[in-house]
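Working notes, beginning with the structure itself.
Heads up, one of the protein chains got dropped from this complex, but the rest are sitting where they should.
Now for subunit A:
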């Protein structure tokens, strides 16, 4: 896997599902200052990325699931690894549900959700069984498309934006910013997948740039999306809409001929969201394979079983969209940040206490 592939994979994982998962919630929390919350949330993501990078260079060619065992010993380490694996599985299920809900609500209301979920997980399982390299190349192809889809919108919106919607600035006090930054922080913290994928890098020591770059680009585009929603729709309409960006794209008209481009944009975003699901599915599968020492062809069965698990979990995890927003706003940020930030930081602290700063991992030899 090359640096560019890691960059786009991190980027797509963070942005892919954020396009319709986040804007509504963020604007609801922060109104015109939502971009401030995202910027603060970026702080969490940068910390996570740095911690992962230091861990990765201390234990090269190992994944997040193996750090625990190396640092804390067999049993405690397995527990930590299991927490990560279950977290990945859960995030994949949440993302799947968000995707499927979007498709049902916005694109094809008469098709049962199960059909979408089944299609997603079938293709995702196929991708995961094909290996990390294939997923890397998929990211390399979908990533630029996603950037184009988001930035491209900008060029067709000049006639419908109202910059005055952005005012007033800086209404939030610092405490509010910190509180509101948890949701985007948890989302940007999806960079955690780099902790697994870094191990498959050609040059792990140069992984920092793609990881940070991917997160930063995704954060910038999220802010851009927020601005697009607010300038086109205004804050109040954005809060009322479940998918404000989707609604905003619907307003675009090019030369009296191309109108209602929302379903086209929705399909491109779905590609990004799909990649996010695949990335978490892949990481969860790698985790399970490493924790239970499954090798060779067994890995395909792990992918299949996890695909089924994500499918079922995704279908039954929420009762409805109200339930989903409740989860995303209250439970998700704390849970995500605990797993994404606190545990890696804890691992790094213990590692430093045990081995000191200079430790580079090579001398520990094999397992």
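Miscellaneous remarks
Keep this in mind: contacts are C-beta pairs under 8 Å (C-beta built on N, C-alpha and C of every residue); 3 or more make two chains touch, one makes a residue touch a chain; residues count from 1.
Following the convention adopted for this analysis, contacts and distances are computed from a predicted model.
Missing chain, UniProt name from the options "Alpha-glucoside transport system substrate-binding protein", "C4-dicarboxylate ABC transporter permease", "Heme exporter protein C" or "Bacillus/Clostridium Ger spore germination protein": "Bacillus/Clostridium Ger spore germination protein". If you put the hidden chain back, the residue from A:114, A:141, A:154 or A:312 that touches it is A:141.
Across A:236, A:263 or A:330, the single residue that touches the chain missing here is A:263.
Contact with the omitted chain, checked across A:127, A:223 or A:248, is made by A:127. Between the chain not shown and the residues A:86, A:237 or A:271, the one that touches is A:271.
Taking the whole complex into account, subunit A touches the unshown chain at residues 2, 4-5, 103, 107-108, 111, 115-116, 119-120, 123, 126-127, 130, 133-134, 136-138, 140-141, 257-264, 267, 270-271, 274.
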